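Here you go, one structure.
Note that one protein chain is taken out, while the other chains of the complex remain in position.
Moving on to chain A:
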Amino acid sequence: MRKITPVMAIVSILGLLLPLSACGSSAAADNGLLYVFNTKSEIKDGLEKLVNEYGKEHGIEVKVFSPGSGSDTVETMNTEMTSSTPPAIFSTNSLVTWGPADGDFMLDLNESDNADLKALAQNVPDELRFTSEGDENLGLPYTLEGYGYLVDVDVLKDLFALDDDKVAELIADLKACDFDTFRAFTDAVDAYINNPQAISVNVNGHEYTTAPAKTGLANDLTGVFVESGAEKWTYADHMVNIPLNAVFENYGDAYSADLDAVDALKKPLIKEMEVLDYNTSHAAGEDGPNTRGPSFVNSTTGSYDYALQLFAEHKGLFFKQGNWIYPNLKAALADTEDAGARMLSSLEILPIKMPFEQSDISVKGRTPETFNTYIPAMVPNYWIINKKSSAAQQKNAADFLVWLFTSDRGRSFLTDECGFILYDELDQPDGANSLNNALLHYASAGKTLSNPFNASPGNWLEFVGNQLKQNYMTKAKWDESTYPALADTVIARWKNLKDIQSS
């Protein structure tokens, strides 16, 4: 038998270890690959099917990634972006991580070799363009999203015993009225829920009187607003975006602002807290009011799905949400037949009224009236071409985007399957989706606020959400004297995170 020497043993061990170090260095040929990294979970299945079809038709290999609902894509995205075949198309609406100043991953579509894509990009209206500064054009918008108080118009009709014309007039008045009027209106509704009797309220010069006794859907009401206390984004991201709009005109403004600009947030933020207090203390629950406390933030009874169900069951009159809930609401109403269809087809969006004074607002041209008659609208995601993917991949990506936005199959996927509002169809507010229509009415009249909250640094929004959840949503009574300190904490956090992000 041959004797094994120590030297031989070492060599054989090294031989065993060799494969370990070999992985990760082989680059796959990606000439025929189209890799789409989508971050909108709602279109997951449809997109996968579409891209696969496209791949078969055009003889290229495809790969699609979409996250599950509510899951975080940051880590996956980081891993994929460093792999040897990074995604050729990815999606975001923020410049904070991948933008020109942070790694420079986004291709300026104005400089694309594909003339059709260039033309598509140049058609994107100015206010929807994805750009840090200057005239770069970094992506094509997925859709337009807007939010405010969604109104259950059917309930409103029963509450005030109104016919279709009259209720349209009330909606118009509510859209136009100021904060105090709206407060008087919600007070009246609240009083009526607790003690049904004829209550008169003046909205924008017109007198409206509630029905003397509860009829129809008014019987189902348990509160004025539907709230989801466990979902921090509903009172952090979207709510805090309103005061942010008093400080920053748009995304780019917030993104490139000086550190101290955010100081101006203090006064509007304090005002926002008053509104938040009112709304969450008039929340609708399953069988009665949903009061603030541990169960308000409970992950079951405070969830978005639960709130959506409450709204679908007419437990509340207003729901602070956006046009994106339409498909989910439709699903929730699927087995209610006529009533559900009626509710779906008549939904409206009201501005989130704020008790701002002119001195609270530092953006030129915006007045308290602006905030009471405009709703925030933004592009939640852009289709972006990854500059760092191979030339062949970038070419495939450009071809695909052109096909997506010009072919019948592509456009029907975007509008019919995903329910998206395309950037070149902003002037057509007459589709089947009532919430999209409501949004487009604001957009076409130019009555939209922007999305500076998307430019907030790091986990600022989560921090704001945590502060509110821990110190306010769990408490039955709020102490107004704590608002200034909260505002200071939140502003200091913004600055601190900007500091950490620098260099």
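Criterion: a contact is a pair of C-beta atoms (placed from the backbone, for glycine too) under 8 Å apart; a residue touches a chain by one contact, two chains touch by 3 or more; residues count from 1.
The criterion applied here is as follows: contacts and distances are computed from a predicted model.
Here one chain is missing from view; checked against "Ribonuclease inhibitor", "Lipid II isoglutaminyl synthase (glutamine-hydrolyzing) subunit GatD", "Glucose-1-phosphate adenylyltransferase" or "Sugar ABC transporter permease", UniProt names that protein "Sugar ABC transporter permease". One of A:Ile171, A:Val226 or A:Val297 touches the chain omitted from the figure, and that residue is A:Val297.
Among A:Leu50, A:Val64, A:Met81 or A:Met354, only A:Met81 touches the chain left out of the display.
Note on the undisplayed chain: of the listed residues A:Gly252, A:Gly285 or A:Pro457, the one touching it is A:Pro457.
In the complete complex, the residue from A:Asn52, A:Thr406 or A:Asn466 that touches the missing chain is A:Asn466. Residues of chain A in contact with the chain left out of this view: 6, 9-10, 13-14, 17, 20-21, 72, 74-75, 78, 81-82, 96-97, 102-103, 294, 297-299, 457-459, 462, 466, 469-470, 474, 496-497, 499-501, 503.
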